[in-house]
Structure formats: C-alpha cells, structure tokens
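All protein chains but one are shown at their positions in the complex.
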Amino acid sequence: MGKSRLEAFSDGVLAIIITIMVLELKVPHGTDAAALAPLIPLLLSYVLSFVYIGIYWNNHHHMLHATQRISGGVLWANLHLLFWLSLVPFVTGWMGENHFAALPTALYGVVLLMAAVAYWVLQRTIMAAQGPDSLLATAVGSDLKGKLSPLLYIAGIALAFVDARLGGGVYAFVALMWLVPDRRIERALGRSGSGAAGRRGNA
Amino acid sequence: MGKSRLEAFSDGVLAIIITIMVLELKVPHGTDAAALAPLIPLLLSYVLSFVYIGIYWNNHHHMLHATQRISGGVLWANLHLLFWLSLVPFVTGWMGENHFAALPTALYGVVLLMAAVAYWVLQRTIMAAQGPDSLLATAVGSDLKGKLSPLLYIAGIALAFVDARLGGGVYAFVALMWLVPDRRIERALGRSGSGAAGRRGNA
Amino acid sequence: MGKSRLEAFSDGVLAIIITIMVLELKVPHGTDAAALAPLIPLLLSYVLSFVYIGIYWNNHHHMLHATQRISGGVLWANLHLLFWLSLVPFVTGWMGENHFAALPTALYGVVLLMAAVAYWVLQRTIMAAQGPDSLLATAVGSDLKGKLSPLLYIAGIALAFVDARLGGGVYAFVALMWLVPDRRIERALGRSGSGAAGRRGNA
Partner (left out) sequence: MGKSRLEAFSDGVLAIIITIMVLELKVPHGTDAAALAPLIPLLLSYVLSFVYIGIYWNNHHHMLHATQRISGGVLWANLHLLFWLSLVPFVTGWMGENHFAALPTALYGVVLLMAAVAYWVLQRTIMAAQGPDSLLATAVGSDLKGKLSPLLYIAGIALAFVDARLGGGVYAFVALMWLVPDRRIERALGRSGSGAAGRRGNA
C-alpha cells in the first residue's frame, strides 16, 4: 500500500485547515484603525494556530519520510490526527473572538492535547507496522519534547482558568520549543540521510 | 490515460469536503459551557460524516490501487460519486443543527444511499474497463458489506421517521461495520501485494 | 519546465471550485419539506455547474496529457482559464438563488463564454509552444464542438432575456453535448496511446 496518497490527502487537509482559519478574520465594516482593533486577538490566535499546523505538517512530513510500510491501522490513526486538527479553526475562532476568555482558551488547549495524543498514537501505529528496529523507532529515540508537550498542555488548560493569558503563554511556549531547530537532528539527518527524520516527534 | 490525476483530483475534493464540514460549527457568541451545548449534535453529526468520508477515501484508495486502466466512463463515474459526497456537508449541517429531526436524518441517509450506489457504479465501470479476470474483480469477490450497506441505509431512512435516533444509530452501525478491520483482507494483501486491495467495496 | 506542478495547481483550484459551490446551499432553518423547496433551483444550478467543472477538468486532463512543453505563456493562459472558472460559484449562486432570473442567467452564460474563450486561448498557446506538427494539433483537428459551444453560449445569453428557462436549457444542452462520449476519440486514443487526447477541446 503506497504512502504517496496518504501524504497527498494529509497535505490537502492540512493546507485547507491552515487557510480556512483566515476566514474567521471577517472583513470589518469601518475603514479606520478602530475597525481593525477588535481583530487583533483573532490575528494573534490565528498566528499561534498557523504555527501549530505548520509544526504538525513539518513533523508529519518527517515521520512519513522515515516510514516504509502503511497498514490499514496507519490510515485510520492518520485520519484520527486530522480530525483533531480539523477542530483547530473552530477553537481558534472561539478563543480569538472572545479575547482569550477562560473556557475558550482551555478548550483550545484540549484540542492541542488531543492532537498530541493522536500524533503519538499515529507514531506508535507506524512503528508497530515497521518492526522494532525500524528507522523511525531509532529516530524517535527518547522523544523528550513529545513527552513534555502533553504535560505542558494540561498545565496550560489549568492555568487558563486562573488567567487566560497564562494559558495562551504556555501554548506559545510549546510552539516555540518545537520551532527552535534542534541541531542534533539536523546533524543526524546529515549523517544518515533520512535516518533521524522522524525524531521531531509530536507537538 | 493516467490514473494519478484522477487520484489527485479525488483526494483534493475529499480533503475539502472533510474539512469544510467543520465550517458548519459556527463560533458561538457566549464563552461558557452553555454556549457550547447546542453544538453537541452538530459535533456528533460531524464525527459521523468525518468517519464516512474517511471510509470512502480509504476504499477509493484501495480500489484505484487495484486499477490499471482508466476510461472516460470511469472519470465520469468518479465525478458522480464525488457529487453525492459533496452533498454530505449540507446534510450533515441540516441534521446536526436540527438535533437529528426526522426529515433531515432521513435525507442524510438518502445521500449515503446515493453515494453507495455511485460507488457501486464506479466499481462496475472500472471492472468493465479491466476485463473479467482483473485484479479488482477477483479482489471484490462476493462483496457482502457492499450489498448489505444499501439495505441498511434504506432501513435507516425508514426508521428515521419512527425515531430519528434509530436512523442515526443504523448509519453509525454501518460506519462501524466498515471501520472494523477485516483480517482476511489484510492477509490477502500480504499474500498478493495489492491483490485484494479493492475488496473493501463500497460503504 | 515541468507540467506536473501546473496539473497539481489546476487540480487543486478545480477541486476547490467544484466543492465550495456547495457552500451556497445554506442549511435551511425549518425541518420539513417546505424548508427544502427554495433550495431546488440552487441544487439544479449546482448540478449544472458541477458537470461543467467536471467537463473542464476532464478536457484539461486530456489536453495536458498530449502536451510536452510548458512555457511562461502557458502558465498564464492556464491561470486566465482558472480565473473565469473561479467565478462559476458566484454566478451559480446568483442564478440559483434568484430562480433563474433573466440577468443572473445571462451572466452565467457570459462566464461560460469567457471560460470557453480562455480554454481556446490556452489550447492555442500550448500548440504554439509545441510546434505545428504536435500531437495536440493533430488531436484537436477541426474541433467542431469547440467552435459550436461559444455560439451556443451567445444564443443562450440572448435567450435568457426572452425566457431564462430557454437560456438555462441551452447551457444544459452544451453540457450534454460534451458529456456524450465521442466514440471516435476513444478509438483514436486506443490506436495511438495518448494521441487524440486533446481532441475534446474546449467546453
């Protein structure tokens, strides 16, 4: 079973998710700066979600690069991940329109958490299909970031009820943690071709 | 005539269908749990439709994998299937927004039924283009699920007028029937490469 | 310059056009048959446009199949065609929501006419890039359908002001004319591989 259509379909869904979020930025009626002001929290939440979808696309790209065999389980684990990511535009809009209120900010974190869990399940399913000594298993290694992220999301969800800015800050911190290039990965990649490609783990 | 563009176009349409459904989840105005409550039936119908489009993508993927020749008739039979699937976001929204009322739930079943018929027509058209001893004809075999599904949809449509939850339950049952992996297929696949790839039939 | 990205981009745009048209089918508020009735003209115009975009995708697919060289001019002639097709969802919605009123029906025809002209320009541009003895030039041949369609669109636009049903009928007739398989093409295709692939011309 080929992985090219899996990649093409995932690329399509992620491209649509990342682009339709901008439809939440409704064109304002006024033409002055005051008309733009209410859009600023929406733009902020859009930027955060754009970066997250970008991270997922990036990691997905690396993980499948290190994948040789696709099973029926992998197809469904992949759709499961896409399902949670498809809810990102909704929670982005709700959080942004309500200026980072408590519940919307917490729900945003829940969707991030579920997507991280779904990514971990997908990674496990792919590794199970490849066998214990696969390229991907070696590449993922201890996967520190992947283990830390869900804990941070849970902290963010709890903090959202204290002060939503704290919750949003935690989500932004996790995104930055994934954005900062990990020199060791690039080195490993340079050494073994696509060997360490999957190590980037789940956001 | 190459099948790669047929796959690419179908992937694109299915990716868009599966993603724009989420646009029906309108961002609520309130910021408390009460504001989310009316969205729960919409979310439920979204999950059901997400799984259905996923099943169709999955089966479409397998069927074309076992296909060698594409004729003009196949292109149009494929567009016919995509037409019915393109109506899924509409009926999903109508059924979800009206909390699984009788007529919307029945119409949802009608679209599922027509999509199943269109899938069957596509399968027949591909098999006719390949000849009687084709990989796909062997793979599809008796196609029990494919024959059972339309009957169940008809039962679901009728039951929707008795109690819409019964209709919805039948649709969910058919989806589960397709989701549960069929070990014999995976075995056959393992034996003959892509041999049994098309057996998954129509949802 | 490779043609694969041109195909991928065109597939993407056409897949989005064909799918976002369904967003014009707004979910009705009522749950009875009366709530669906006003959607019937919209559904009719959606079906007509779906078939047209399908024909264009089909013909585009064939034309590029018989194309070897892509120039900068071809890229822009292709974008010009996509521009006119991108207006199809707008005129479809306007014509459908107004129950095939005179001006919306005429404007629908104008967009079809401009798309046909753009297709013809694209075909000419590709042929110019390939040289006079190209596969495509031979395949297109006298291109009777391609010459007849614009005349019929103009007749349809004029008739829309007499009775919009006449205009809509002409557009439907042109679509049927393109849908009916042309046995000679399939034969020629069978003979020369992809030789006659471009003959389907412009809709």
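Residue numbering begins at 1 within each chain, and the chains themselves are lettered A, B and C in the order written.
To be clear about the criterion, a residue touches a chain if its C-beta (ideal position, glycine included) is under 8 Å from a C-beta of that chain, and two chains touch if they have at least 3 such contacts.
Fair warning: this is a prediction, and the values are worked out from it, not measured in the lab.
Within the set A:L14, A:L107, A:L122 or A:V174, the residue that contacts the chain not displayed is A:L14. On the side of subunit C, touch with the chain left out of the figure occurs at residues 1-2, 5, 8-9, 12-13, 15-17, 20, 23-24, 71-73, 75-76, 79, 82-83, 86-87, 89-90, 93-94, 97-98, 101-104, 107.
Listed by residue number, the positions of subunit A touching the unshown chain are 7-8, 11-12, 14-16, 18-20, 22-23, 25, 27-28, 31-33, 36, 47, 50, 54, 57-58, 61-62, 65, 179, 181, 185-186, 189, 194, 197.
Basically, only the chains that are shown with their structure count from here on.
Superposing subunit A on subunit C by their CA atoms means rotating through 180 degrees, a value rounded to the nearest 5. Work out the mean CA point of subunit A and of subunit C, and you get 38 Å between them. In subunit C, the residues touching two or more other chains are 12.
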